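Excluded from the complex is one protein chain; the other protein chains are retained at their positions.
Every chain is named by a letter (A and B) in the order it is written, and numbering of its residues begins at 1.
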Amino acid sequence: MTGASDEILLDVENVSLSFGGVRAITDVSFDIRRGEIRAIIGPNGAGKTSMLNVINGFYHPQEGRITYRGRTRARMKPHEAARQGVARTFQNVALFKGMTTLDNIMTGRSLRMKRGLFWQALRHGPALAEEIEHRRVCEEIIDFLEIEHIRRTPVGALPYGLQKRVELGRALAMEPELLLLDEPMAGMNLEEKEDMSRFIVEAKLQRGMTVALIEHDIGVVMDLSDRVLVLEYGRRIADDVPDVVKADPKVIDAYLGVGH
Amino acid sequence: MFYREAGQYKTTYAADMAIFPIRQDRWGLALILFVAFVVIPTFGGPFLLNTMMIPFLVLSLAAIGLNLLTGYTGLLSLGTGAFMGVGAYACYKLATWFPQVNILVWIVASGFVSAAVGVLFGLPSLRIKGFYLAVATLAAQFFLQWGFARAPWLVNYNDSGAIEVPRATLFGVPVTGPSATPVTRYLVVLTLVSIMAWLASNIVHGRIGRIWMAVRDMDIAAQLIGIRLLNAKLLAFAVSSFTVGVAGALMVFLWLGAAEPEAFNINLSFEILFIIIIGGLGSIVGAFFGATIMHLMPIALRALPAMIGLPIEAARVEQLTFMITGILIIVVLIAEPHGLARLWQTAKQKLRVWPFPY
Partner (left out) sequence: MDLFHAIFVDPFAQMISAPDLLAQTVWEGFVAGILYALIALGFVLIYKASGVFNFAQGIMMVFAALTLVGLNEKGVPAWIALALSVAVMYGLAVAIERLVLRPLVNQPDIILLMATLGITYFLIGFGELVFGGSPKSMITKQLYLPEGAINLHVLGGQVQLQKLDIAAAVIAMLMVAGLALFFQKTRIGRALRAVADDHQAALSVGISLNQIWVIVWFTAGVVALATGIFWGARSDVSFALQVVSLKALPVLILGGLTSVPGAIVGGLIIGIGEKLGEFYWGPLLGGGIESWLAYMIALVFLLFRPQGLFGEKIIERI
């Protein structure tokens, strides 16, 4: 994969996180460069999801520093992370189940819509113009993800694979700089995985997003990503381009157990 | 047969985003408005207007207000009655301080007072949710109701301790007080309720409504797409309490004509809550459905058996109303947790493709 620049978008330095004495992440450092697809892999419980939660401010690490777009931060709230261009999907799909596909994706535009209560209540003039403008953006995303047919369906009624797609759509609608994807292909069949891979690559190439993704399917990871971070028990055990990581004996141990 | 959208193509997003995208729905709405604004005031007697239509509209408006908070934002409130009271007392104070200003101005302005109080009691909603928040709203209910009874200042130290609605006119026609005719009061209530229902419907169909529903469906995910939970919740409290407060002012000024603190007790809160449960959580039109059932049931229980010669005494009617309300709630929740509004949607969907199942 190409397209990555040398500019560091996100720099994680010596981050440690624990919950009441239980260590989730221990002294992990890595960086994400603008325009790359960065994979984070590791066995279950390695701290991958916790790492994403630290990046978008949902958890606050006890130690370490995070520098995003050149600014180091002490504490950040999740909604602030969103305002600074970090979008996120979840392992167990965190959609708004009572709302339609279209409305879910439209919520991703909330931050970019400015009209206040007064115009909203009238739903004419500027508010309507704004609504139409953002509707157009969302329709493009819906086309892109090939989910036109479920535009009006409440997402709670959709099968898992489609929900994952809608969730990606909501994240794309935010037009983030950094897109965090937590197991975007879990539980999908081969065809669905191919579709999803295509969407991720296109998000990077066409929309210029930087992607960090957690994925268990090693084949997909090696195909998609520019660099791979490997975690085990909350520690970094490898961090390099896919071919090097694949051959690293520590990684093979972690995945197959020592003495394979 | 007639309910078909075939041939109605939408060529713009604006047309597709309309609140009533199907032509037959717009005709239906026009017909309802025609009946409400022309037919009923022309042919309706005082019983229809005073006992049925005005209370129905006021309760619907209060239910719309609560629905914004509970149905759309997912914050259960048991303090609606007290917030209606805030609106009513605020309107009374304002109207007696400045009698020269038109009463309609004060009815709307009282909504702002209620909104401010609502925001105050909504502040805990950042830290607590679900059932805990419901108990916090009970604090509002009992505290405010106590306040109404303990502050004679609220009713200008009058002897009765109740709000006594002063006479006020609009273009020379009395709209409040004993000399206002039922038709005038009905038209004023109808106009205000229609406008506010339209505004509420616009809000829930736009960005703010989506934010509220996002907070309701999954607050964590809402935060992660950049929504500030406290702002969203407080806005819901404010808009909801505003609507409820106006409903309270209308209730006293254009329906009851006088009100004691007891009028805003917890049973009123429950009644409004039941209207939205039965009518449909998260639906503006559901508030009207629910209010129809909750308000007409006791009237029907009084009138229908009397018609066939088996009158039921007043106490029995009340007991039966309680029982039936309870049963209705459970039946509705089992049959369709989204209430009558969802059944109506489903029925329309069926009609759209009738006689085919899909």
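We adopt the following convention: a residue touches a chain if its C-beta (ideal position, glycine included) is under 8 Å from a C-beta of that chain, and two chains touch if they have at least 3 such contacts.
Note that the structure is a prediction, hence the values are computed from the model and not measured.
Q: Out of B:Val119, B:Ala136 or B:Leu234, which residue would touch the omitted chain in the full complex?
A: B:Ala136
Q: From the list B:Ile220, B:Ala258, B:Leu304 or B:Ala347, which touches the chain that is not on show?
A: Spelled out, the listed residue whose C-beta touches the missing chain is B:Ile220.
Q: In the full complex, which bits of subunit B touch the chain not displayed? Write them out.
A: Contact residues on subunit B toward the absent chain are 74, 76, 124, 127-128, 130-132, 134-136, 138-139, 142-143, 145-146, 149-150, 220-221, 266, 270, 273-274, 277, 315-316, 318-330, 333-334, 337.
The rule is simple: only the chains that are shown with their structure count from here on.
Q: Where the CA atoms of subunit A average out and where those of subunit B average out, how many Å apart are those spots?
A: 41
Q: Report the residues of subunit A in contact with subunit B in the complex, numbered from low to high.
A: Spelled out, the residues of subunit A in touch with subunit B are 56, 58, 77-79, 81-83, 87-88, 90, 94-99, 103, 106-111, 113, 115, 117, 120-123, 127-128, 131-132, 135-136, 139, 170, 174.
Q: If you look only at subunit B, which of its residues touch subunit A in the complex?
A: Contact set of subunit B toward subunit A: 12-14, 17, 19, 199-200, 202-203, 205-208, 210-211, 213-214, 216-218, 220-229, 235, 239, 282.
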